[in-house]
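Every protein chain of the complex appears in place save one, which is left out.
This part shows chain A:
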Amino acid sequence: MKRNSAYIKGAFFAIALCFGLLAGFGQNNAQAFSNQVVQVGATGEDVVELQSRLQYLGFYTGNIDGVFGWRTYWALRNFQYEFGLPIDGLAGGTTKNKLAKASKYDKAWVNRQIDTGKKFSYYGGEKRSAKSGAAKGGTAKSGTPKAGTAKGAGKPKAKPAQVKPAKNIPNGYSQNDVNLMANAVYGEARGEPYIGQVAVAAVIINRVNSASFPNTVSGVIFEPGAFTAVADGQIYLTPNAQAKKAVLDALNGWDPTGEAEYYFNPDTATSGWIWTRPQIKKIGKHIFCN
């Protein structure tokens, strides 16, 4: 049923497209994509354009966030289905050409929205559900997306979609977890080589997964006495980009420690007990143990 209505929409589109082309709308190609193939997980300008164009056509209903997520993926596949393209969920040359021909994209305007973080209605104004001839005319006439916005605002049905930048974050964690971990890594190991920082982040993750430690990132980091950087406040220093990179690597599965749950600096360690733990290896100044 849904597919059917989508089909009808597609048909409307094709008609609208013809009208559009006749009316001389071909010039949009000038602003089309770069020549890269866009796939799931990608971020950046091309994705913003892809989402905007898919939204313009009514396939994509999510936020324009510049991240090729699953909603974008299904929207693209629907587009490929409607326009008789091979359905692979990849925005390659042919798909992008078709998309560029079928839709309009005002790059400067969209970027401005992203920069200011403004809420705005569907890009291109009309949702495809408006099936009357007037709607068709409306889309064709609205020279700039802004005009469309004004119209869309009048319709109670058009739910505001936001343009906001987003980020890919490894599954099961949030950006705030990443920031917290970056703080801990920076406070604990900012003088260490890169691998030593990844290792500290990996220990935090190993502890979260371990039965003998708290089950959350914050629980592990703020366990009293667990990390010296927490005890002396160094955790509140502003971490640099490298610490964040190290945390992302660790969250993505890199574990240089061989599943260690403890580490200590042999020069400053005060606890005798920590020396009794089975040692795995030394990375930088830290000894990692089980």
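Here is the rule we use: a contact is a pair of C-beta atoms (placed from the backbone, for glycine too) under 8 Å apart; a residue touches a chain by one contact, two chains touch by 3 or more; residues count from 1.
Just so we're on the same page, contacts and distances are computed from a predicted model.
Chemist: If you look up the hidden chain in UniProt, what protein name do you find among "Germination protein YpeB", "Lipoprotein with Yx(FWY)xxD motif", "Putative spermidine/putrescine transport system permease protein" or "ABC-2 type transporter"?
Modeler: Result for the unshown chain: "Germination protein YpeB".
Chemist: Quick one: say which of A:Asn111, A:Asn168 or A:Asn240 touches the chain that got left out.
Modeler: That would be A:Asn168, which touches the missing chain.
Chemist: Across the whole complex, list the residues on chain A that are touched by the chain not included here.
Modeler: Given the touch definition above, chain A has residues 36-44, 46, 61-63, 65, 67, 69-71, 73-74, 77, 90, 117, 164-171, 174-175, 193-195, 198, 211-215, 219, 223-226, 231, 245, 248-249, 252-256, 258-259, 270-274, 278-283, 289-290 touching the missing chain.
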